[in-house]
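The structure appears below as C-alpha cells.
The complex appears here without one of its protein chains, the remainder shown in place.
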Amino acid sequence: MFLWFHKLGSPPHFYRIAGRFIPWLNAIFMVLVLAGLYGGLILAPTDYQQGESYRIIFVHVPAAWMSLFIYVVMAVCGVVIIVWRMKLAEVVLISSAPIGASFTFLALVTGSLWGKPMWGTYWVWDARLTSELILLFLYLGVIGLHNAIEDKRIAGRAVAILAIVGVVNVPIIHYSVEWWHSLHQPASLTKFDKPSMPPSMYVPILIMALAFQVYYAAVLFQKCRAELLQRERNSRWVEEL
Amino acid sequence: MTPARKKRLALVVLMVAGVSVGVSFALQSLNQNIMFFKTPSEVRAGEAPADRLFRVGGMVVAGSVSRPGDGLTVQFDLTDNEEQVTVKYTGILPDLFREGQGIIANGRLDARGDFVAEEVLAKHDENYMPPELAEMHKAREAQQ
Amino acid sequence: MSANTLLETRNLTCIRNDRRLFGGLELVLEAGQMLVVEGPNGCGKTSLLRILTGLRLADEGEVRWRGETIEKLAGDYYEEIAYVGHHDGVKRELSCLENLRLARAMGIPSALELDDVLEQVNLYVYGETEAGSLSAGQRRRLALARLLATRSILWILDEPFTSLDKASMAMFTGLFVAHIEAGGMIVMTSHHDIPLDHERIRRLDLGAKA
Amino acid sequence: MSANTLLETRNLTCIRNDRRLFGGLELVLEAGQMLVVEGPNGCGKTSLLRILTGLRLADEGEVRWRGETIEKLAGDYYEEIAYVGHHDGVKRELSCLENLRLARAMGIPSALELDDVLEQVNLYVYGETEAGSLSAGQRRRLALARLLATRSILWILDEPFTSLDKASMAMFTGLFVAHIEAGGMIVMTSHHDIPLDHERIRRLDLGAKA
Amino acid sequence: MNVQRLSLWQAFVFLLRRDLLLALRNRAEYAMPLLFFVVVITLFPLALGALPELLARIAPGIVWVAALLAAMLSLESIFRSDFDDGSLEQILLSAHPVAVLVLAKVCAHWLVTGLPLLLVAPLLAEMLGMPSAAQPMLLLTILLGTPILSLIGAIGVALTVGLRKGGIILSLLVLPLYVPVLIFAASAIENAAMGLDVTPQIYMLLAFLFLSISLSPWATAAALRMSAG
Partner (left out) sequence: MNVQRLSLWQAFVFLLRRDLLLALRNRAEYAMPLLFFVVVITLFPLALGALPELLARIAPGIVWVAALLAAMLSLESIFRSDFDDGSLEQILLSAHPVAVLVLAKVCAHWLVTGLPLLLVAPLLAEMLGMPSAAQPMLLLTILLGTPILSLIGAIGVALTVGLRKGGIILSLLVLPLYVPVLIFAASAIENAAMGLDVTPQIYMLLAFLFLSISLSPWATAAALRMSAG
C-alpha cells in the first residue's frame, strides 16, 4: 500500500498515469453532466413552493460542495507537504486552488441569483454567505501567495501552511446554518437522517455532484501535468518525453 | 531522551492543553444562542430585547395577512406553532411571501409588543417536494 | 569515515533556476579541520553553506551531523554551530554590547567576558554605540565577534572578510586557526587570498565540480 | 591648479556621531587620474564618496567640478559622473538587459551594444535572467556593467570588488586602467590589494589624516 | 541600436514603462490594493450587523475611506524598493530633471493602483446598496480623487523612505492631507444621491488635482534628495 502510494507520488509515474486517465475522465464527465441535467431539468418534478426556479439547485449545491471539498483536499495536501515533503502534493495543492476558487465563485453567483426570487435579495450578510465569501478570499490568498514567491519549492510549503490554517473555516461554513439560524436553509441532503426531498430530486443532484467531482479530477490532472512539466523541466524524465 | 527532546515534549503537552481549553470554550459558546434570533414563543415570554433590532423567524399564519390603511403597510401574524407575534412591515415583500411560508424579519418591538420589521426575507426550509406530494401531506394533516 | 568525522553530506544536490549548481556532493569534515569553499561567482557557495545550516533544503541528499540527519537533530544541531552569512545579523538599534548579549542568550555563552570580546575585535570603544552607526567593516567585525561570545564547534562563514581592512583580516585569520587547533571546525567561503597553509585546511573547488 | 583639473574639494569636513572623520580635505583630481581612498574600517571612505556625488552634504567646505560647486551644476554634473555604491542599484525584477537599458535611459548611452557589455562582464548568458536570481558577485558585476553601458568621465566606486571572484577582479582592474588612459577619472575605495602601479594612480590614506 | 541620449519626454515614457513592467512582473503584489479595497469594504457590513438601509446611508463614506486606505497602503511601493536596492540613488544622479522622473513614477503608480478601483467600485456600491443615482458620481470622484492621493502620497513616501519602518509614520503624514479630498468626494456622492448640485465639490477636486500635479513632483524630488543623504 505504502509502496503504491510512494510510486504514485513519483512525478514521472504520476505524469503517465494522469495522462492516461484524462480522456476517460472527460468522457465520464460528459455522460454524467448530460444525465444530471436531463434528470434535473426534465425528469425532476417542480417544487411545491418554488416552482421552476429551484432548479438552480442542480448547479448550486454541487458547486458549493466542491468548494468545500477542494479546500479540504488542499489542507490534506498541506499536511502531506509539511510532514512528508512530497512534491506531488505541492503540485496538487496549487493546481487545486484556482479550480476551488472557481467553484466557490460559482456557488456564490448561483446562490445570489437564486436568492433574489427566494429571499427577496441578492445578498445578505448572513453567516453562511459571509463564510463562503471568506472561503473565496482564502482561495485567492493561496493563489496570490504562491504567485508572489518565486522559488516554487518554498511557495509550496508556504501555501501548505496557509491551507492548513484556513481549514477552520470549512466546518464554520457547514454548520453556520445551525449555529446562527441563518437565512440560508439548513441541510437537505448532508445530514444523518434521510434527505428532505424525494429521490427524483436528489438523485440528479448527486449525479451532478459526481460529475463535478470527475470534472475536478480531469482539470486537476491536466493542471498538475502542466505544472509538473514546468517544475521538472530540467530533469531527465522530462527531457526524454 | 536528550534535554532538547524533553523540552519539545513538554511544549507539545502545553499546546494540547491550550487547544483543549480553547475547544471547551468554543463548545460553551455554541451552546448559547449567538445571533439575535428569536422565536415567537421567546418574544412572548419576554426574552426579546426591547429597543433593539433583532430577528424573528416563523411561519406566516394562514389568513392573518391584512393591509390596513394606505395599502403599503402589511400586517400579519407569525407563529412557531406555539405562540404568535404580530408583525408590521412597510415595503415590498419578496415574491415567495405567502401564507404558510417561513420568513425571517429584522426589526424591533414597539410599545404595544408588536414587531415592527425593517426587512422581511422569505426563508426556505430544507424540504423540497413535488406539488402533488405537498397536497397529499396537507390532506393527511387535515385528517389528523 | 573516521571516528572523528562530525559533519558529512551524502549525495547533496542543489538546483537553482533550472541550473544544477552541484550534484552528488559528498563532503566529510573531521573535528579540527577547516574547509574553504572556492569557486567563481554564482557557482553555489552561498547555497551550499545555507544547506549546511539547514536554512535551505537540499534538492536531493542529506546533511549529517554526528551520524544523524540535521533535520532530525534540529535544536541539538544548532547548539553546536554558529553561522555568519552575507547579512550581518546585527540589530542596528542595539549597542554593540547588547548585540552580543543577545547572541549569548540565543546560544551557549562562552567563558569570555564581553568586554574582552570587543577588545579582541577592536571595537572596545564602540561598546555602547548603536550598531547602526558603525561603518560597513565595523559592523562585519561585530557580527564575527559572535563567534567569540558563544561557544560552538562548527563555524559556517560566508565571506567573513567582506569590508574588513587588512589588520582585521589578519586578526580573524589567526582566530580561525586557533579555533581549528582547539578541535573546532570551520566551513567558509572567501574570494580573498587567505594566507593559510595549515595542513588541516582543505579546499573544495565548487566551480570545478559543476 | 592645472588646466586639466576637473574635480577639486575645498576644506572638506565630515562629522558623524560627533566624531570628526576628516577635516580641511583639499583634493585635486585631473583628467586621466585615479584616486584610491584607503584607510581602516570606519575612517570615512564611504562618507567621502557620497559627499563627492552630492548625495550627502559636507559639514563644511565644498566640492567643485570644472570650477563650479556641484550644487550649482546639479544636472550638468550628473551627466558626467557615474556612481556605484555599497548598494548595487540593480532592480531584482528586471532582467540584466532591462537593467542596463534603464541605466542608459537615465544617463548618456555609450556606443557599445548592450550584448557586448554583458559579454565583457561575463554575464552574456544571463541577459534575460532576472537580476534577483543572480549571486552576490554576479549582481555586483551587473552594477559595474553600468559604467560600460553609459558614458561618463568621473567614476565614483565604493568597494567595487566586493564579492567578485579573482578573474572578475582582474578584468575590472584592466577596465579601470583603460578608462583613465582614455582620459577618464576614477575615485574609488577598496580593501583589496589592487595590483596597480600606474603613474597616474594616487592614493589618499584617510586613516592617517584622522 | 539607439545610442542617442533620450529626450526628457522619452526618459519620462521610459521610466513610466519600466514601472508598469515591474508592476506586471509583481502582478500579485500590485493586485493587492484592489483586493484590500474590496476586503475593507466587506468588513463593514460584518462589523455593523448589516442593515440594508443603514449600509446604504454610510456607503459613500465607507467606499472613500477604503479608497484612501488602499491608496495609502500602496504608497510605499512608489519608492521603497528603489531606495532599498540603490536604484533611487541612480535616479537622483540621472542626467534628467528629477521632478519629471518622479512624475513618471507617480503616474505609473496611479495607473496600477488607483485606476483599478474604478472597475470594482460599481460592484461594491451595488453590494452596499448605494442608490443608483449616486453611482456615476462615485466613479467621477474616484477618477479625480485617486491621482491626488498618489501625488500627495509620493511626497510622504519620499520623506519617510529613509526610515527603516517608515510605513506607519507615512500614514500619519499623509492622512491629514487626504482629509479634504475625502470630505469633498464623500459629500459630492451624498449630494448626488439626493439629487443636489455637486459642481462646487467637483471644482474643488479639480483644483486639488491641478495643484498637486504641478507642485508635488518638485516637493517629492526635494524630499528624495534629502532622504538619500
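Each chain gets a letter, A, B, C, D and E, in the order it is written, and its residues are counted from 1.
Just so we're on the same page, a residue touches a chain if its C-beta (ideal position, glycine included) is under 8 Å from a C-beta of that chain, and two chains touch if they have at least 3 such contacts.
From a predicted model like this one, the values you see are computed outputs, not experimental measurements.
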**Asked** Which one touches the absent chain: A:P45, A:P98, A:G141 or A:P186?
**Response** A:G141
**Message:** Among C:L6, C:L48 or C:I81, which one touches the chain that has been omitted from the display?
**Reply:** C:I81
**Contact footprint on chain A, counting only the chain that is left out** = 82, 130, 134, 137-138, 140-141, 144-145, 148-149, 151, 154, 157-158, 161-162, 164-166, 169, 172
**Prompt:** Residues of chain E in contact with the chain that isn't shown?
**Reply:** 26, 28-29, 32-33, 35-36, 39-40, 43-44, 46-49, 54, 57-58, 60-62, 64-65, 68-69, 73-74, 76-77, 80-81, 84, 163-169, 171-172, 175-176, 179, 182-183, 186-187, 190
**Prompt:** Which parts of chain B are in contact with the chain that was left out?
**Reply:** 4, 7-8, 11, 14-19, 21-26, 28-30, 32-36, 49, 51-52
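The definition used in the following text is that only the chains that are shown with their structure count from here on.
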**Message:** Need the central chain here, defined by C-alpha centroid distance to the all-chain C-alpha centroid.
**Reply:** E
**Message:** Relative to chain A, which chain's C-alpha centre is the most remote?
**Reply:** D
**Request:** Would you mind pulling out the distance in Å between where the CA atoms of chain A average out and where those of chain D do?
**Result:** 57
**chain B-chain D separation of Cα centroids, rounded to whole Å** = 74
**Sequence positions of chain D contacting 2 or more other chains** = 86, 133
**Request:** Pull out every residue in chain E that's touching 2 or more other chains.
**Result:** 26, 49, 52
